[in-house]
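Our next item is chain A:
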Amino acid sequence: MAPRLLALAVFAAVGLVPIAGDAYLTGQFARYVVYGLLAVSLSLVWGRGGILCFGQAMFFGIGGYVMAALTKGMGPGWLSSTYAALTFAIAAPAAFAALLGFFLFRGRGLAGAYLAIVTLAIALVLERLMSNWYGMGVYNGLLDIPPLDFGLFGAHLEIWDETAQLYIALGFAAAVYFGLDRLMGAPFGVLVTAVRTNPRRAEFFGYDVLWVKLAVFVIGAGVAGLAGALFVSYDGFASPTLIGFGLSTEVLIWVALGGKEMLLAAFVGAIVVRLMESYFSEFLGGYWILALGLVFMASVVLLPRGLIATPIAALAARLRRAGGG
Partner candidate 1 sequence: MLEISGLESGYGASAVLHGVDLAVRRGTVTALMGRNGMGKTTLLRTLMGYLPARRGDIRFDGAEIARLPSFRIARAGLGYVPQGREVFDDFTVEENLRLSLLGHPGGPRAVPGRIYDWFPILAERRAQKAGTFSGGQQQMLAIARALAAEPRMLLLDEPTEGIQPSIVHEIAETLARIVADTGLTVLVVEQNVDMVTTLAETCAFMEGGAIAEVCPVARLESDPALVARYLSL
Partner candidate 2 sequence: MADLAVIVLNALGYILVLILVALGLVVVFGMMGVINMAHGELFMLGAYAVVAARGLGVPFWGAVVLAPLVVGAIGLLIEELLIRHIYRRPLDTILATWGLSIALKQAIVLVFGPASYSVTAPMQAALVVGDFSYPVYRLILMAITLAVIAATFWAFMRTDFGLVARAVIARPDTAAGLGIDPRRVNRASFVIGTAVAGFAGALVAPLISVDPQMGLGYLIPAFLSILVGGAGPLAGVLVGGGVIGGADNLLTIWLSPVAAQIAVFTLAILVIRMRPEGILGARDGA
């Protein structure tokens, strides 16, 4: 658990980007922050909840598509406002997660490798589904998605500007991060950890493992859906790649590289990896992905707690020893 100060520092640092960089960089960072939010959702579900979900992007994609469809007016008119659409974009994947989770975790539940494969299979199925769903634009997806509009009572406050995009994303990310931090620090968080490390024993103590897992899974899905909704509003289009295998793999890498047990490390991991990708893939071309795969393998073997989380944890331990003794 990184000290709150460090988290604030990270958010502040990202907040400085519009000042230090140009509009293009700011826009990129807005997307990175959104990806970071997705990473946080997986870190919650996997690192804290112990649910190895190979298809976390499906919730991102569902949130994105719901947001896209509603704001484009494909649903009822009263749902096309940003507020309503956002709410549904969070609720829909959460509901899906509840159903899915109930099915997967009930009774003897799936775990470990089995869960990983099944969630991967589901992600693939969903990707194919969206690619073939005519109403949702098949392979091309939905285009011309309107930007976020925070206006009220008929007024409009459309978010076109990259700086605004960044700060809004950052705002959501910070709110989610500190909210989850609070939640994980509370008894609920302890319960989640207990269920992750020893589900049998938690059951013997009378806790309903299913509900704890569901809760974590659903919250994670909601956060991922929020990220997806923001993403499509910034990019202006939603496609099946958002829901599928490729993005699920990427977020897994971000979180594993950053540090799955530390929400902040996952957040930073996503940003750092995407940043490096945009920088390196230019002159490394196809070798970037190869390098990433190799670094990922090395990190799993050598630093399983994460490239970013390990030094942070070590630093925190040293500070604690110095401060408290």
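Selection rule: all candidates are chains of the complex that A comes from, given by their letters.
Note that in this section a contact is a pair of C-beta atoms (placed from the backbone, for glycine too) under 8 Å apart; a residue touches a chain by one contact, two chains touch by 3 or more; residues count from 1.
Given the structure is predicted, the values throughout are model-derived calculations rather than measurements.
Peer 1: Out of the listed chains 1 or 2, which is the one touching chain A within the complex?
Peer 2: So the chain touching chain A in this assembly is 2.
Peer 1: Can you name the residues of chain A that touch candidate 2 in the complex?
Peer 2: My answer: residues 52, 103-104, 106, 108-118, 120-122, 124-125, 128-129, 131-132, 245, 249, 252-253, 256, 286-287, 289-290, 292-294, 296-297, 300-301, 304.
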